[in-house]
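With one protein chain withheld, the remaining protein chains of the complex are depicted in position.
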Amino acid sequence: MALTAPYVLEYTYRRSVGPVVGQFLTGLRDQKFLGMKTSSGRILVPPPENDPETGETLSEMVAVGDAGVVTTWSWVSAPRKNHPLQKPFAWALVKLDGADTAMLHVVDVGEGGMEKMSTGMRVRARWKAERIGHVTDVACFEPESPQAVTR
Amino acid sequence: MSEPKPKQDEPIKRMLAPVRLEFTVSAGRDKTAFLGAIIEGRILGGRCPSCRKVYVPPRGCPTCGVEMVGDIPISDHGVVTTFCTVSIPFEGQTMKLPYVYASIVLDGADVPIFHLVDGIDAKDARMGLRVRADWRPPAERKPTMESIRAFVPTGEPDAAFDTYKEHL
Partner (left out) sequence: MATREIAVVSFAQTNSRRNELDETEMLLPVITEAVKRSGIARSDIGFTCSGSCDYLGGRPFSFVMVIDAIGAWPPIEESHVEMDGAFALYEAWVRLQHGDIDAALVYAFGKSSQGDLPDVMVTQLDPYYVAPLWPDSISLAALQARAMLDEKRCTELEMAEIAVRNRKSAKANPHAHLKGDHLAANLLGEPYAVAPLRRHDCPPITDGATAIVLAAGDLARKVCKRPAFIRGIDHRIEPHALGLRDLTRSPSTKLAGERAGVGKGKIDVAELHAPFTHQEVILRDALGLGAEVDVNPSGGALGANPMMVAGLNRIGEAAQRILDGKANRVLAHATSGPCLQQNLVCVLEAE
């Protein structure tokens, strides 16, 4: 048997976020999602600094909804230590209302399991009470209840 | 996570992005054998079948790119080829300042190891000084080089420069 030793790699990075990511994170703190409008009129969420097709520098940020549609999802029955939720949950790409692209986050279906998930379902952000300007200011998305659709 | 909270009306300019990954690293075959011998108070080397040089610890020969053959017992006596005097404090130090940290070629080896030199005033440290391992008692040894507390002078006459000039 070879000798082994525990070894921990830990970086306490504090990243400069720049104007685009900064505005998006500031938006999260203020409980809203911002997208980036491209010259072709598409709205990308989360916002990139450059047009992924042309490389053009982008700057026109617009608000989008905090609810949207699940475009694909996967189900975690046994969360890993670092996962945002410590109960069975779904990863999902969520296309927010008004956006043309989907962003990654988690969905908490409440009671029940993966039978509550389906592609195309509507979900809405559940915001944390204390927000610091971070993607986890959105605690998770939740299935949108029928009565909440009037918005 | 002790980032001061930004004021609620200021734009976000920074974010914390901590990364913590836990590993179980393997010492591998050669270092496992080497550190196992250290617990027993022995030092092992390996001889390159191509250039015939003896490396401590045993390892793949870095100049020939071939595996070494056998575990060669190496003396725990050697010669200081070069050294530095440490006068600044930092975490984890076991010696009283100022102390000597040296490159030591053990008798029978072709490459040096690095270790502390004790039992001598820092100002008296010198190239060519003959030293020997001061082993910790067997019960205190662990599979690390700290099982040798330090190297101490043997009292022998200094080695002539020509005998170690190839190992600087």
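All chains are identified by letter, namely A and B, in their written order; residue positions are counted from 1 within each chain.
What we mean here is this: contacts are C-beta pairs under 8 Å (C-beta built on N, C-alpha and C of every residue); 3 or more make two chains touch, one makes a residue touch a chain.
In this text the structure is predicted, and so the values were computed from the model without any measurement.
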Touching the absent chain when the full complex is considered, from B:27, B:72, B:86 or B:152: B:27
Hidden-chain contact residue, picked from the options B:64, B:111 or B:127: B:64
Interface residues of subunit A (partner: the chain not displayed): 1-2, 7-9, 13, 15, 17, 21, 24-25, 44-46, 48, 52, 71-77, 80, 82-84, 91-93, 95, 101-106, 114, 119, 134-136
Absent-chain interface as seen on subunit B, which is shown: 15, 17, 19, 21-32, 59-67
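Basically, only the chains that are shown with their structure count from here on.
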Whole-Å gap between the CA centroids of subunit A and subunit B: 48
Residues of subunit A that touch subunit B when the two form their complex: 1-17, 21-23, 25-26, 29, 132-134
Residues of subunit B defined as touching subunit A within the complex: 3, 5-6, 8, 11-29, 31-32, 35-36, 143
